[in-house]
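Okay, so here's the structure we're looking at.
Heads up, one of the protein chains got dropped from this complex, but the rest are sitting where they should.
Then we have chain A:
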Amino acid sequence: MFDALWGWPPPVLDPAGPYADKVTVLAWVLLALGVIVTAIVCAALWVAIKGPARWKQRLGGESAVWIGGIAFPGVVLTALLFWGLTLTADLTDDITGTEPRIRVTGEMWWFRVQYLDPAGRVVMEDANEIHLPVGQPVVLELRSADVIHNFWVPHLSGKKDMLPGRTNLLRIQADKAGQFGGVCAEYCGGPHALMGFVAIAHQPADYARWQQGRMGRLAQVNATGGPGRQLFMESGCGACHRVAGTEANGLAGPDLTHVGTRATLGAGILPNHRGTLIGWIGDSQGIKPGNRMPSYDTLSAAELTAIAGWLEQQQ
């Protein structure tokens, strides 16, 4: 699963939506330009040092500086600037549309994800995972709860900062279904290196089904149970985590109502299954040193397994 998120080809050069697409075109042109100009400068150096006398003489005057140092870069850079600005004009447009909105809040060191209704109310909360319909632009309201973070899914779009006291808008769109890795790209202290998330794009029909399923479960009383649930509550997990329909209503940490469906754990750093759940609860400080969740190393293996088992049921 992780291989699909990252790796080869480099995500910056492997766009999966219109907002990353144009930047890829730009990137190839810029790379080509860089290689060509480096070649020109190296060739000029070669001529200057070892070239035939006639060539050296041409290169050895002030006119060479006017041509190579002023005229050539002046023309190329002006052309590049205008072409680049035209190509990517729509990327810098102000965002005013009525696209569906998701509020993503950077927190030390995970992403809170809240799906908004057209009136701007939060209808569903999740963490470290953003679900999108294929082919439809979605506007993200980027915020921060503490320090400056940054939101980046290279397959889908360039990055944008999440600043305390401000809301930055970013429009993204996926043109094919799949999972796309994302990270916090602004240094935010401690385990900044281990702060990631996943953007999951569904075909429109699948997306509708996913949405209905989620909303439906939110409306029900949470009937899952057993020793796992009891241990979860007794260990105080509910002080930080919320599980809808239960007495666990903490708001400090990720909402665990749908934790069983998530692709990853620990903010995009581990695949999600019973083994990693057990490891995370028992040794979260070993896996991601400095994160805000203590390691529950006083719980026995059986207890951890019970809690993990219950969490897996939280679909």
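Odds and ends about this structure:
Note that a contact is a pair of C-beta atoms (placed from the backbone, for glycine too) under 8 Å apart; a residue touches a chain by one contact, two chains touch by 3 or more; residues count from 1.
Rule of thumb we're sticking to: contacts and distances are computed from a predicted model.
Missing chain, UniProt protein name: "Cytochrome B561", from among "Homoserine O-acetyltransferase", "Cytochrome B561", "Fatty acid desaturase" or "Multiple resistance and pH homeostasis protein D".
The missing chain, though absent from the display, is touched by one residue of A:113, A:200, A:243 or A:269; that residue is A:269.
The residue touching the chain not shown here, chosen from A:84, A:100, A:135 or A:178, is A:84.
Within the whole complex, the absent chain has one touching residue among A:118, A:165 or A:216, and that is A:165. Taking the whole complex into account, chain A touches the unshown chain at residues 2-3, 5-8, 10-13, 20, 22-23, 26-27, 30-31, 33-34, 37-38, 41-42, 44-45, 47-49, 51, 56-62, 64-66, 68-70, 72-74, 77-78, 80-81, 84-85, 88, 91-94, 108, 146-148, 150, 152, 154, 157-161, 163-166, 168-169, 181, 183-194, 269, 289-290.
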